[in-house]
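Each remark here refers to the structure printed beneath this line.
Certain chains of the assembly are absent from this excerpt, and the rest are unmoved.
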Amino acid sequence: MQLGMIGLGRMGANIVRRLMRDGHDCVAFDNNPDSVKALVDEGATGADSLQDFVSKLSTPRVVWVMIPAGITGQVVDQVAELLEDGDIVIDGGNSNYRDDVRRARKLKEQGIHYVDIGTSGGVFGLERGYCLMVGGDDYAVGIIDPVLQTIAPGAGEVERTPGRTGDLAPEEKGYLHCGPSGAGHFVKMVHNGIEYGVMAAFAEGLNVLHNADAGTKQAEHSAEVAPMEEPEYYQFDIDTAKVAEVWRRGSVISSWLLDLTAAALQQNPNLDGLAGRVSDSGEGRWTVKAAVDLGVPAPVLAASLFERFASRDEDHFANQVLSAMRQQFGGHKELPAGDSLEAGGEKADHNN
Amino acid sequence: MQLGMIGLGRMGANIVRRLMRDGHDCVAFDNNPDSVKALVDEGATGADSLQDFVSKLSTPRVVWVMIPAGITGQVVDQVAELLEDGDIVIDGGNSNYRDDVRRARKLKEQGIHYVDIGTSGGVFGLERGYCLMVGGDDYAVGIIDPVLQTIAPGAGEVERTPGRTGDLAPEEKGYLHCGPSGAGHFVKMVHNGIEYGVMAAFAEGLNVLHNADAGTKQAEHSAEVAPMEEPEYYQFDIDTAKVAEVWRRGSVISSWLLDLTAAALQQNPNLDGLAGRVSDSGEGRWTVKAAVDLGVPAPVLAASLFERFASRDEDHFANQVLSAMRQQFGGHKELPAGDSLEAGGEKADHNN
């Protein structure tokens, strides 16, 4: 079938490529003409304006918008003005599902169907396919089914879940109609929330391993810095790259994120050059806010988000407040990094 | 080569089976004669006492102890009395690595080598092989290498990590000599700590999805129970079993734990009959304590552990204290489950 793609960044372009490989017709548009030309060279129909783009699509038009969430709304508005009753707009980016709910309602007044698709797969999606979480009405999702089948990974070599029989369900081929507009990005949001938690679990655990030799370094006693207890139990010099590798085979925490971790540590065992200032995109935040709204406890997901904030020093004022309080009640002085006070009778009261 | 196994529970027995399939000789002992007989029928040499067991092993003897951590110490002591200089004792159970450190030191005085092996793989290990994390001296780990190779999963179908070339390293075959005695169980401990975090991330995320329709149920305003904000955004009826399934294909959170989750939800979509009282074994606790000792932040790992405690109502007194405090400062009354107070002018002060 035919699909129009707006936004030819890596992900938009790769989806177009994956579609064309499977025989679909693609009309491609981007503000950057070079991006359009590159795909035209690979067989796509190019467009040099939104008007041109829309005019090259046959009805019911299927328009996939694949641009940053911050500008999706305005582009959807622009293209909607050129569309007509029965056409379909897909937001395949990282929009907040709340925007989907609002946009779908608004476009419905024009008779335009809005489909939100959360995609996961990163740079590997071109080859592996993208996991697709879809929200929208049955009519629109039905029409785009051939496209979803192509973009999704398919059953692949993933072992079938015990108990499933007969024809493969869509979710077994890597795409799922999750519910009405917004449901796709809602599920994707939670997916990313989980991802933050999983990543943090690995990162914290590897940090414990990385420091398992701290007992060999322990030196002085101090009332300010708690001395390590029983340093004889922390004498291990663990090779975290090898550990990540061995866990990939047969262990219950084997996973794609572990594969990536092993690859990263293989390339750069000491992670040299990484400052460890970890960005976050909206989904992790939205998941925590949704949990709060729903009254659902999510301490792990929240902790993993807050760790990212702290990695960027957003905890700075809080830490200053703590230091200031300690100075007030005990005459505590802050210690410079790595330093520790001499033990002495005069420190016995520093215990907070 | 020859290996003696003490403890023929499911895991010990399956390791024996896996070894025999690959041509190793096994001497098997368990307090339960039926367990011994079952393996003798499959080709093992049986023993009816520890003395008998030891006498059937050729030197240097290799004894694998596979019993609950709580009684491992005493069995190791018993068998050690029968062993001699150069023999090897393997603890393949779930001991605290601190016990390994102590036991290794003690056995060393007798010239006995102690090897601790953390294993992961659960009920699937017989077929798939077990991921092995090994601690001990080079001599002993060198001798048992053929056994480790057999028990481990091997390279299997796992894609090779980019950057790795040449012969497969042991960790690429599923076993790793992590360091001296204790290092194996230390790495296994952290493995399980991570596992708790990963499991909790999935559980919390799925709980958010499970409650995504809460906006359809919201009713009354009350000063005691916060009314849902913007219920129009929580109208989704998400099929968590299908979501778990779709995530298995192409998504960045695809993992073995997700496979298991999908299988569980496929069999029992509403998880009927599960009380949700989640046990914990020692490793999750030891990981948090190690993080505390090391001064390494582990909020996600700790939160996942505490959630398990809370699932068993270990938070009860704390919650009672909170209720009691609220009663003191605002005349708050506890609400029965699912209930909510009528709105009214007289409730405006209930805000804590």
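Should a chain be cited, it is by its letter among A and B, assigned in written order, with residues numbered from 1 in that chain.
Basically, a contact is a pair of C-beta atoms (placed from the backbone, for glycine too) under 8 Å apart; a residue touches a chain by one contact, two chains touch by 3 or more.
Everything numeric here is computed off the predicted structure, so don't read it as measured data.
Trainee: Whole-complex copy count for this homo-oligomer, where the file places 2 chains?
Mentor: Oligomeric count for the entire complex in this file: 4 copies.
The criterion applied here is as follows: only the chains that are shown with their structure count from here on.
Trainee: How big is the gap, in whole Å, between where the Cα atoms of chain A centre and where those of chain B centre?
Mentor: 27
Trainee: Which stretch or stretches of chain A touch chain B in the complex?
Mentor: Contact set of chain A toward chain B: 97-98, 101, 120-122, 125, 128-133, 152-159, 161-164, 169-176, 178-180, 182-183, 186-187, 190-191, 193-198, 200-202, 204-209, 211-212, 214, 226, 228-230, 232-239, 242-243, 245-259, 262-263, 266-267, 287, 290-291, 293-301, 303-304, 306-307.
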